[in-house]
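Here the complex is missing a single protein chain, while all its other protein chains stay put.
All chains are identified by letter, namely A, B and C, in their written order; residue positions are counted from 1 within each chain.
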Amino acid sequence: MKTTFILSSALAIHAAIVAHEADIESLDRAIGDGDHYINIKRASEVIAGMYNELVPLPPDEVLQKIGTKLLSSIGGASGVLFASFFMEMAKVAKINGTNNKLEIAAAFAAGVQAIVQRGKATVGEKTMLDVLIPVSTTFTLSAAAGKTTAEICQALKDAADIGLESTRAMIATKGRAVGLGERGIGHLDPGAKSCQVMIHAVCNLILKD
Amino acid sequence: MKTTFILSSALAIHAAIVAHEADIESLDRAIGDGDHYINIKRASEVIAGMYNELVPLPPDEVLQKIGTKLLSSIGGASGVLFASFFMEMAKVAKINGTNNKLEIAAAFAAGVQAIVQRGKATVGEKTMLDVLIPVSTTFTLSAAAGKTTAEICQALKDAADIGLESTRAMIATKGRAVGLGERGIGHLDPGAKSCQVMIHAVCNLILKD
Amino acid sequence: MKKFINKVDDILTESLSGFALAHNDLVSLHLDPNFLTRKQLAQNKVAIISGGGSGHEPLHAGYIGYGMLDAACPGHVFSSPTPDQMLAAAEAVHTNKGILFIVKNYAGDVMNFEMAGEMLAVGHATVLTSDDCAVINSTYTTGRRGVAGTVIVEKCVGSLAETGASLQACKALGDKVNSRTASIGVALTSCTVPAAGRPTFDIGDNELEMGVGIHGEPGRRREAMREADAIVKDMIDAILADFTSRNLGPTKNSEVLLLVNGLGATPLMELYLIYNTAAKLLVDAGLNVTRSLVGNYTTAIDMAGASITACLLDDEIKQHWDSPVHTPALRWGC
Partner (left out) sequence: MKKFINKVDDILTESLSGFALAHNDLVSLHLDPNFLTRKQLAQNKVAIISGGGSGHEPLHAGYIGYGMLDAACPGHVFSSPTPDQMLAAAEAVHTNKGILFIVKNYAGDVMNFEMAGEMLAVGHATVLTSDDCAVINSTYTTGRRGVAGTVIVEKCVGSLAETGASLQACKALGDKVNSRTASIGVALTSCTVPAAGRPTFDIGDNELEMGVGIHGEPGRRREAMREADAIVKDMIDAILADFTSRNLGPTKNSEVLLLVNGLGATPLMELYLIYNTAAKLLVDAGLNVTRSLVGNYTTAIDMAGASITACLLDDEIKQHWDSPVHTPALRWGC
C-alpha cells in the first residue's frame, strides 16, 4: 500500500459519507441510537484533518496514526472497531508499500480480522461485518485469481451491495440493535451501510484513475 | 332574594360558562396562567352539585354555603374573590327574601365591595372589577330610579359589555397579568370576561321569565 | 397532551400519594383538605408553612423536613391552595412559637393566605417572595412574582427556625433574603396544564419567551432563539440591573449564591451549560460565586426552559444556607 493511496481513499470516503448522510443517518435512528452518521463523519473529518501531517509518512505509520487517532477521538462501537481495523492493517502494511493487489487484500483481511476479534461477531449478526467479510473474501480470491483492477473493483462493490442487502432480513445478535429483536427486520444495518458506501468510494476512486 | 332565584341563576351561569369555554380559556392563556376557565367551571360545577342540599335552605344560608364551599374548593384569585362575594352577600340577604330589586342590588353591591376589599383593586386595574363595579352601580341606580326589570337587565348587560371592553386597553396593575406590562394591552381580562358571561346569563334568565 | 396520568381530576391525589409513599420516612400526607407535614413534628419552634399551586414540584412539599418547612399546602395545578388547607396545616404543626407563612407573591396565593391568617387564632406572620425581576417598569412591581428564589428563602428561614428563633426574627430573615434575591426565567416551550389539555401559549420553533413566569405567564418579550451565551447574558444583565435599581450594589467581591433552575423539561446538561456562562458573567461583574445549586427546584410542569437566580449573600444568609437540611428534594449535612 502507498501513503497517497491511503490518503486519497480517505478523502474519497469523507466525500462519500457526507453525500450519503440521509441514508446512513436514518438507519441508526431506526434501529440504533441515531449517532452513527455523526460518529462516522467525525471520524472521516478527523482523518481528513490529519492530511498534512500524514503525507510525508510511510504507509504503516499513516495507518497506525489513523488508528490511534480514531481510537481516541470517536468512541462508540464503530470508533473502536475502525480503529482496530487500521491499527491491525498498520502491522501488516509494508514500510515502502506498492499498490500490489495481493498486498492490499492481505492488509484489508487483517484489518477485518481485527474487527472480528474486537467485536466477537461474524457474518449473519447484522453488523458491518456482513459487508466487510464478503468484501474481504472476494478481494483475496479475485486478487489471487489475477483479475484486473476493474474486475476486482466491480466484484468488491457487488459483494458490498449483496452483503449490505443481506442485513435487511437479519435479527441483530451483536451491537445496539440486539434490543429490537424481530423489530429490526426490514432495516439495513447502519454500520454495514457506511462500509458499503466506503467500499464504493474507494473502488470508484480507483476506477476513475 | 329568593333561594330559587339564586339556584336557577347558578344553573344558568354554569351553562353559560361551559358555552363560552373557548373565549374565556384563551384569555387566561394569553395574559394569565391558563386556568381561569378551569377554576370557574369547577366553581360552577361545585355549586350545581350542591343543588339538592341547598334547595330547602333560606337564601342567606344558601349564599353562605356557596361562599364557604367556593372558598375551600377552588383556590386561585377568582376562587377566594367569588367566595368573598357570596359570603358578604349572605350577610346582607334577608332570611325570607323577596325578589325586590333594591334588595338584590344592595346585596350585589355588598358582594362586589367584598371583592374590592379582599383584592384591594378598583376600576381601571384590568380585573373582574371593571365589569362588576359598573354593573353594580348601574343596578343600584336603575333600581332606585324605578326602571322595569327588562330595562334594568338590558342596562346591566350593556354595563357588563362596556366594562369588559374597557379592559382591553388597560395595563394590569392587579392580578397575574401585572407581569406583562404593556404586552397585555389588546387582551380582555379573563375574570372580566367570565363576569360578563355570568351577568348576561342571569339577566337572560330573568328576561325569559 | 401526552402525560403519565389516569383521570385528570386524580393527578394531584395520586401524585401526592406517591410522594408520601416514596418519602414515608420524612413526610405525612393528609387529604381533604390537602396538606403535608413532617413525619416527626418539630417542637418548640416557629412553624414554617408554605404552599401554592401544584405544578412546581419539588416546590413546596419537597422541602418539608428538618431545617426547612414544617408543612406545605398544595393547591390544584397553578391554583393557590385554599384557606382551610392552611388552617388544617397550621393546626397540625404549630407549637407555642407562632407560624410563618412563606407565600409567593401572586394575587390568588396572597389573598388565600391572608384569609387563612384572618381566621387563625395562633400568632403568625407572612414572608412574601417576589424575586422575579422579569418586569422592568417599577410601577408594576406590586405584582413582582415569587419564583425560584423562594427555595432560598425557605431554606434560610427553615434553618433559623430550627434554632428556636422568634417569629419576628424568622420573618425578618425571610424578608432580607427575598430583598437580596433576583430571578429571571426563559421558556423554550410552553407548559401544559393537564386540565386544560393543551399548551398555555404558542411559541415558534425559533422563538423564546424572555422573562416567563413559572405558570407560563408571558414575560418581558418574545424574541428570536439565540445561542445560550447571548440568552444567559441578557438574564444576568437583568439580574444585575435589578440589584442596582434596588441599591444592592453589587459591590466588588460580594458573595453570591447562583441557582440555575430547570423549568421541568430541560436536561441537566443544558442547565450546567447555562451555569457555566452565568457564573463567568457574574465573576466578570466582580462578584464572587461561592454557593451553587443546579437542577429542577421550582418547575413549571413540563416547560422546557430555565431560570437563573442570584442571591447576594452575607454571613447570616451563608450560615443558614450551609446548615444541615433533610428534605426529599434538598439534603446536606445530615
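Couple of notes before you dig in:
By definition in this document, a contact is a pair of C-beta atoms (placed from the backbone, for glycine too) under 8 Å apart; a residue touches a chain by one contact, two chains touch by 3 or more.
Keep in mind it's a predicted model, so treat the numbers as computed, not measured.
Hidden chain, full complex: it touches shown chains A, C.
The chain that is not drawn here is touched, among residues A:Ala77, A:Val131, A:Ala160 or A:Leu188, by A:Ala77.
Screening C:Asn6, C:Asn44 or C:Thr251 for touch with the missing chain picks out C:Asn6. Of the options A:Gly97, A:Gly111 or A:Gly175, the residue whose C-beta touches the omitted chain is A:Gly175. Counting over the whole complex, chain C has residues 2-7, 11, 14-19, 21-23, 54-55, 57-58, 62, 188-189, 205-206, 208, 225, 227-229, 231-232, 258, 260, 264-277, 279, 292-294, 296, 299, 301-302, 304, 306, 331-334 touching the chain that is not drawn. Summarising the interface, chain A meets the missing chain with residues 25, 29-35, 37-39, 42, 71-81, 84, 118-119, 171-181, 183.
We adopt the following convention: only the chains that are shown with their structure count from here on.
Taken as a contact graph, with one node per protein chain and an edge wherever two chains touch, the assembly fits none of the named shapes, being neither a line, a ring, a star nor a complete graph. If each chain is reduced to the centroid of its CA atoms, chain B and chain C end up 32 Å from each other.
Chain geometry summary: the mean Cα position of chain A and that of chain B are 74 Å apart. Counting partner chains per residue, chain C shows two or more touched chains at no residue at all.
Looking at chain A, one finds that none of its residues touch two or more other chains.
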